[in-house]
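Questions regarding the structure given below will be posed in turn.
Every protein chain but one is kept in place in this view of the complex.
The first chain written gets the first letter, and so on, giving A, B and C; residue counts start at 1 in each chain.
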Amino acid sequence: MTDLHHYLFVSGLLFAIGLAGVIVRRNIIVIFMCLELMLSAANLTLVAFSRFHTVNGLPDYNGQVLVFFIITVAAAEVAVGLAIIVALYRARQTVDVNDLTSMRG
Amino acid sequence: MHPALFYIFAILAVAGAVALVCFRNPVSSAMAMVASFVGLAALFVGLNAFFVGVIQILVYAGAIMVLFLFIIMLLDLRVEQKAHYRGPIVAAGVLLPALFLIQLLGVLQNMPAEDPEPLALREASRQFYNPDIESPSEQSVIYQSLSDRKDPSLPDVHLVGNTLFMRYNFPLQVVGVLLLVATVGVVALSKKAAPGTAKPPQ
Amino acid sequence: MDPFWLFLIFPFAAAAAIQLGLKRNARLSAFVSTLSVAATFVLSVVFLGSDNPNSHFNWATTSGFSIQIGLQLDALSRGMMFVVTGVGLLVHVFSLGYMKDDDGKARYFCGLSIFMFSMTGIVLADNFIMMFIFWELVGFSSYLLIGHWFQKDSAADAAKKAFLVNRIGDFGFMIGILMLWGLAGSFVFDSMELPAQGPLLTAAMLLVFCGAVGKSAQFPLHVWLPDAMEGPTPVSALIHAATMVAAGVYMLFRLQFSVGADLFANASGEIIAWIGAGTALLAALMATQQDDIKRVLAYSTLSQLGYMIMAVGLAGHHGLTAGEAGMFHLYTHAWFKALLFLGSGAIIYACHHEQDIWKMGGLAKRMRGTTATFAIATAALIAVPYLVSGFYSKEEILMQTLSHGHVTPLFFVAVFVAFLTPFYMTRLFIVTFLGKPRSHGAEEAREVPTVMLLPLLILAVLSVVAGFKPIAGMFSAMDPRHGHHDGAALVLAASAGTLVAGVLLGFLVYRRRDADPLASNALFKVFRNKFYIDEAYAKVVRFGQDAVAAIAHFFDEFLINGLLVGGLSRGAAGFGNLFRRLQSGNLQGYAILFAIGILLVIYLTVFMTP
Partner (left out) sequence: MIVLLILIPIAAAIAIMAGAPARPAALGAALLNLVLGAIFALTFTGNPDDGGLTIQILEKPNIHLALGLYDGMSIILMLLTVIVTFAAVLSGRCPEGTERIWFPSTLFIAAGALGAFLSTDLFFFYAFHELALIPTFIMIGMLGRGDRKEAAWKITIYLAFGSIVLLAGLLWLVNAAGADSLLFDDLLASTIPADQQKGIAAFLLVGFGILVSLFPFHSWAAPAYASAPAPVSMLHAGVLKKFGLYGLLRLYPMISEGLQPWLTWLIVLLLGNILWVGFVTINQKRLDLMLGNSSVMHMGYVFLAIAALIAAGSESANPIAKPAAIVLMFAHGVSIALLFGLSDRIERKTGTLELRDLGGLAKSAPSLAFLFGLAGLASIGLPGLANFAGEVLVFLSGFKEFADDPAGGLGPIQVATILSLWGVVISAVYILRAYRRTFQGPVVTATDGARDLTFAERIPAVFLAFFLILPGLYPNTLIQFMAHDAPSAEPPQIVHDADRPPLGIPRWSPGEGSMLTEH
C-alpha cells in the first residue's frame, strides 16, 4: 500500500528538484518553471493530507480548496511574471539572471 | 490506488522534474514540465481528488504551459551557455536540496506510517440530508450520490463547489478580484510605451 | 447680567471694533475709542457709591477646581476706577489733537482701548489669576503703544525692553501668586485667609512684590520706564505716569485692604519699603541731569512711585494707614503727573517734536495756557504747602517714615528726595519756559489747540483740589487722614525747608544758562549716565544670557546633535552598509540564501523544539 510517507517524499523530492533548478539555472524563464514546480509539489502535500485526514468519512475539502486557490493565484502569477519578463527582455535584451543585477545595493 | 500505478506516476513526475532542470533548451524544459505535471495530476486522481487533478491538467499543462512556450518562442531564446555554470553555485544547488531531503527523511522517520482510511460515503451522506424534503429524489445531488444503494460514489466536484461557495465565498471573490487585477496589470505591463515617453534602456 | 460688566465691555468692544473693521476710518476709530472711555468714566461716577456686586463666572473649570473672572467693586476699586477712567478720558481727548495727523491713528486708539480694558480688569479683579491676566495685558498694551512708531529702532527696542523687563517681574509675581494660593488657601482676595507668619510667607510676599517691581518700575527693574518715553507722549501720561505704573502699588494695597496689612508684618515689608526709598532716591538723582523733558518727568515718576512703594511697604509697621498714604499719593500723583506729561506733550507738539530742554526756552511767553498749567502741576509735584494736592499726600508719606514721632533712616532718605524734587523741577521749568528760545522750533512754538488745552485745564484744577479733604474723602480707601499723627510739625518743617532749599538752589544754578553747568562734574556725570545701570544690564544680557545661549547652542549642535543623534544615525548607516553588501543583485545568490533560510527554519522549528 502507499501511505502518506510516499506522497510526502515524492512531494519533497519535487520541491528539492525545483529548488535546485532555481539555484542552478540562469534562464529566468526556466527559474520560473521551477518555481511552478515547487508550488505544485506543495499542492501534492495538501491533497495527500486532505485524503489521509478524513472528516466524517469524506476527504478534508478545505485542503483541496486551498489547492484550487493556489493554482488560481499561480496562474495569475505566471501571467504577470511572464509579462514582466517580456518587458524586461524588451529593456535589456536578456533573460540571464547574471546580467540582471541592477538591484545591487 | 494501486502501488504500481503510484510508482509509475511518481517516477514520471520526478523524471519530468529532473529533465526540467537539466535540459538546456527552454523548450525541452517546458515539455519536461508538462510530463511532470501530468504525473502529478495522476497522483491527485489517485488520492480521490479528481477535480484538482483535472484542474492541474487544464491550467498547468494547458494554459500555463502554452504561455511559457509562447513567450519562449516570442523571445527566441537560445540554449544556455554551459561555460557559464559556476562550480560553487552548482554545488550549492545540489547540496541544499539534498540537505532538505535529509531533513524530510528525518521527519518522516518519526511519523507513524498510516494507511488511508477508507472513505465512508454512506455515513457521510447523513450530514447532507435535508429533513424538510420528503422525497429522496429531490434531495441534493451530493446526498443522492453518497447514499446510492447500489453504487455510492464520491461527488468530488460538488463537494469542492459546496466548500468553495459556502465556506470560502468571500476569499473566492477576493481571488476573482486578484485575477482581474492581474489581467489589467499584464495589459499595462505588456503595452508598448507610447513613443516619446519611453525611457532609454539603462 | 450685572451692569458692572460694562466697565470691561465698553473698552473691549471699542478695541475689537477698531481692529475688526473701523481701522480703515481713523477718525471714526478715535471717536469710538474716546466714546468708550467717556462711557466708562460716566459709569465710574455713577457707581461711585455702589455696593460690591460680587458677580463672577467660571473661566476655566476642571473637576473640583475653577478659575473665576469676577468683579470686585469696593471702596478701593471704585476710587481707582475714577482715577483710571478720569485720566484716561482726558488723555483720549488730548490724543485727538496730539495724534491728529499720525498714520497709525486707528492703531493708536485701538491700543489705548486695549489698555483701558486691561487696566479696568486689574482694578476690578476679585482674584489673583484674573489680576495676573490683566496685569500681563497692560504690559502688552504698553508694548503696543511704546512701539507705536515701530520703524524707529529706539522705539522698537524700548517696547521690547519694557515687555521683557515686565516679564521678569511677572516671573516672580506668578510664583508669588502660586505660593500665596497655597498659603492663603484661595485666589479670591476676599476668601484669602491671613496665613501664619513664616519664611514661606515672607518669600511669597517678596515674590508678589516682584510683580510690582516690574510694573511700577522699582529698582532694579526700573530701566524700562525712561526708555518707554519713546512712545507718544499721551501714552506716557496715561500709562507710564498715572495708571499702569501705579498698578504695582494698587496690587500691594489690594492685598493689604482685602487680606490684611499683617501680610507685610515681616522682613518683606521692610525690604519693600527700602527698595521703594532706594528707587525714589536713585531716580531723583538721575532726574537732576536729564536733558530730555520726558525723561526728567519719567525719572520723577520713578521717584514718586518709590515713595508710594515705600509707604505700602511700611504697612507692616503702621497698618493700613501706611498703605492708604501710598494710595493717596497715587491718587494725587495721577492728576498732576498726567498734567505734567500732557503739558510736555503740548510743548513737544508745539516745538515740532523737539524734546531737548536745552533747545527750548522762553516758552512762557508763547504758550501761556500750557505754562500756567505746567506751573500748577510742578507746584503739586514739589508739594507747595496747603495749596496743592501733592502736598497733602507727600506729608502723609513722610509721616509714615516716622516711628512713633521719632525719625528713622527712611525719614532722612525721604526728606532728601523731597529736596531733590524741587531742585530738578526748578531746573526743568526754568530751562524750558524762561529765558530765550534756543532753537528754531522753540521760536515758532504757539499755543496748542483747544482740544489739547482743555484736558490740561481740567487736570490743573484737579491737581489743586484733589487733595482737599471733602474731595479726597469720597475715596475713603485712599485717604489716610483719619487720625492724629505724632510729629506732624516736624514733617511740615522738613518739607517746607527742603522745598525752599531745592527751589532756591535750582534757581541759582540754572538761571540764564544755555547749557548745564553741572554736566562736567564727575559725580553728576554718574547721575547723567544713570549710574551706568543700563550699561551693566546690557553686559549682563550679553555675557549672561547671550553667552549662555551661544554655549547651549554649541553643545546642542556638538554634543547632542553630533554625538547622540549622529551616533544613532551613524550606527544606522553602518548597519545599512553591512546589509548592503548582502544585496548583490544576484538572483542565484538570493536563491541560495533563501534555501539556507528554509533549511534553518525547518531545523529550528522541527528539530530544535522538543
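Heads up, the rule we're going with is that a residue touches a chain if its C-beta (ideal position, glycine included) is under 8 Å from a C-beta of that chain, and two chains touch if they have at least 3 such contacts.
All figures in this text were calculated on a predicted structure; none of them were measured in a lab.
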item: Residue among C:75, C:168 or C:602 that touches the chain left out of view; value: C:168
item: Of C:200, C:451, C:505 or C:533, the one touching the omitted chain in the full complex; value: C:200
item: From B:28, B:103, B:144 or B:162, residue that would touch the chain that is not displayed; value: B:162
item: Absent chain, residues of chain C that touch it; value: 58-65, 67, 129, 132-134, 136-137, 140, 147, 150-151, 153, 156-157, 159-160, 163-164, 167-168, 170-171, 174-175, 178-179, 181-183, 185, 195, 200, 545-546, 548-550, 552-553, 556-557, 560-561, 564-565, 568-569, 572
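By our rule, only the chains that are shown with their structure count from here on.
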item: Intercentroid distance (Cα basis), chain C paired with chain B, Å; value: 90
item: Centre-of-Cα separation between chain C and chain A, whole angstrom; value: 85
item: Rounded Å distance between chain A and chain B, as computed from the means of their C-alpha atoms; value: 9
item: Overlap residues in chain B, where contacts from two or more other chains coincide; value: 89, 92, 96-97, 100
item: Per-residue multi-chain contacts in chain C, two or more chains; value: 588, 592, 595
item: Complex contact set, residues of chain A against chain C; value: 19, 22-24, 26, 28, 31, 97-98, 100-105
item: Chain A contact footprint on chain C (complex, rising order); value: 579-588, 591-592, 595
item: Touch list for chain A against partner chain B, complex; value: 1-10, 12-21, 23-27, 29-30, 32-34, 36-37, 40, 43-44, 47-48, 50-52, 54, 56-59, 61-62, 64-65, 67-69, 71-80, 82-87, 89, 91-92, 95-96, 98, 102
